[in-house]
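Only one protein chain is missing from this complex, and each of the others stays in its spot.
Now for chain A:
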Amino acid sequence: MFLTEEGTVHALDDTCTHQDASLAAGWVENCRVECPLHESTFSLRTGEVDQPPAKRGVRVHQVTVQDGEVLVELSTAAPQLPPGVEVR
């Protein structure tokens, strides 16, 4: 879950699509999160990746904020896990 400086809330899978790194430890700027390990950054809105080493975007979940409560609707799409990592 990310809260941007602009006050928007976003929900993404935590695992980077390149390797097993937690995106929650990454850096958020301009509505993108930069992976804490290598160069790739992901859009908080669409999950799309901008540059290698990651090639695939990360799965995003639908977020609505109602009366200060954050509601997350989990995506039904398959997660984009890095090679060798399985759903825990």
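The rule is simple: contacts are C-beta pairs under 8 Å (C-beta built on N, C-alpha and C of every residue); 3 or more make two chains touch, one makes a residue touch a chain; residues count from 1.
As a convention for this text, contacts and distances are computed from a predicted model.
Choosing from "NADPH-dependent 2,4-dienoyl-CoA reductase/sulfur reductase-like enzyme", "ABC transporter", "Glutathione import ATP-binding protein GsiA" or "Phenylacetate-CoA oxygenase subunit PaaJ", the protein name stored in UniProt for the chain missing from the display reads "NADPH-dependent 2,4-dienoyl-CoA reductase/sulfur reductase-like enzyme".
Of the listed positions A:Gly7, A:Gly68 or A:Pro83, the one in contact with the omitted chain in the full complex is A:Pro83. The set of chain A residues touching the chain not shown comprises 19, 21-22, 25-27, 34, 36-39, 51-53, 55, 83-84.
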